[in-house]
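On to chain A.
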Amino acid sequence: MLEAINLSKTYNTAIALHSLNLYIPAGEIFCLLGANGAGKTTTINLFMGFTEPTIGEVLVGGINVAQKPHEIKKLIAYIPENVMLYPTLTGLENLAYLSGLSGTAYSDAELVVFLQRAGLQKEAMKRRVGEYSKGMRQKVGIAIALAKHAKALFLDEPTSGLDPLASNEFSRLIRGLADTEGVAVLMATHDLFRAKEVGDRIGIMNAGHLASVVKAGDVSPSRLEELYMETILQKHAQREAA
Partner candidate 1 sequence: MITHVFFIAKKEIADLLRDKRLRWSALTLYVLFAVALFSGWQYFTQTKPRHADAQAASYQQWLAQGSKNPHSAAHYGFYAYKPVPLLAVVDKGMDDYLGNAVWMEAHKQNNVSNRTAQDVADVSRFGNITVGFVLQFLLPIVIILLTFNAVSKERESGTLRILLSTQTSGVQILVGKGAAAFAAVFGVIVLPMLLVSAGVMMLAVGGQDFVASLPAFGVWVLFVLVSVVLWIALGLVVSASVRESGAALVVLLGVWTLGAFFVPRLSGSLARTLHPTPSAFAFNEQIIFEKANGVDGHNSADERSKALEARVLKQYGVDSLSQLPVSFAGIALQEGEESDYLVFDKNYGNLFQIFQRQESVMEALNLLSPVLAAQSISRALAGTDTDKHLHFTNNAEQFRRVIMKTMNDDMRDNGAKDKTKRDFGYMASDELWHKIPPYTYSQPGVGFVLGNQVLNIASLLAWTVGTLGLLVWRGRLLKP
Partner candidate 2 sequence: MFKHIMYYDWLLLWANRTLAVSVSLLTLFTAFALWNGAQHVSFQRQTLAVIQDSSQKTSSALQAAVHEIEAGKPYTGNAFQNPQSPYPIGANKGARFATLAPEPLALIAFGQSDLLPYYYRITMTKKQSLYHAEEIENAAILYNGNFDVAFVIVYLVPLLIIALSYNIVASEREQGTLAMLLSSNARFDSLVLTKYLFRFALVDAAFSVVLIVGLLLARVNLVEAAPQLGLLLLTTLLYAAFWFALSFAVNSFGRNSGFNAAILVGAWLLLVLIIPATLSVLATTLHPTPSRVELITTTREASDAAKKRSSQILSKFLEDHPELAPKDKQVDAKDFAVIALTAQMDVDKTLKPLQDRFESQLQAQQSLVRFYRVLSPAVFVQHTLNDIAGTGHERYATFNAQVVRFYADFQQFFVKKIFRQEQMTSADFEQVPAFRYQKPDAPLLGWSNILNLSLLLALTVVCAGVGLRRTARLQLVYAVA
C-alpha cells in the first residue's frame, strides 16, 4: 500500500532523509522510532506529498505521489501530533466540513456514527471544539479518517501529551482500523512502549537513515530499548570518529 523507493530528501545542504526503502502492506502498522530530527516527519511529509523528494519515488496505493499529489489524497488520512480544528465550530461541524471537503456528504446520523466509532462521547459532539481536550480532538481526527475510508493513515507523534488511559484507547482504535479496514498505518513516535504495543514492525531512524527494522513480536521491550540506544550511540560514535 505504501512504498518508498530509494527515497532521499535534502534541505539546502542538510540531508533529512537518505535512501529510504520501505514497503508497508495493507493492514500493517509500521512504527518509526527516532530522535528529534531523525527524519520521521520528513518521511511522513514525503508520503503525503507535502514536500517533494530530492531523489527517489513514493507510491501510495501504487500511485506516484510526486506525479499525482492530488490523487493520493483520496487514499490517505493524517493525524498530526496535535489535531487542530476550527475552534468556533462543533466537533460534528468540523467533521462535516472536512469530510465534505473530501467529497462525501454524510447525513448527521452517519457522522455521529463515525464519531462514536472514534470514541467521542455523544454529548461532546455538539460542543465547540475550542472546549475540547487534545484527546478529544484526536478522536475527531480519527473520525475524519474513518469517514474518508482512508487506505493509509499517517500519525505524527499521536500519543505524546496524552495520559496513559487515552493513549491506550488511541492504540486500540488504530489497531482496530488496521485489522478491520485493512488500513496501512505509518506512525512516527518517541514512545518505545507504544510502538511495541501497537506496531507490526518497528523501524529505528537516525540522522536520515532507517538503521534497523524489527518485527514487534520478535523483540522484548527491553531488547527494543537496547537496540534503540545502540543505533543512536553507534551512529554517534561513528560521527565522533569521523
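For anyone wondering why these and not others, all candidates are chains of the complex that A comes from, given by their letters.
The working rule: a residue touches a chain if its C-beta (ideal position, glycine included) is under 8 Å from a C-beta of that chain, and two chains touch if they have at least 3 such contacts; residues count from 1.
Note that this is a predicted model, so its numbers are computed, not measured.
This complex pairs chain A in touch with one listed candidate out of 1 or 2: 2. Listed in rising order, the residues of chain A touching candidate 2 in the complex are 11, 41, 45, 48, 50-51, 70, 73-74, 76-78, 80, 82-89, 93, 96-98, 100-103, 105, 141, 144, 148, 154.
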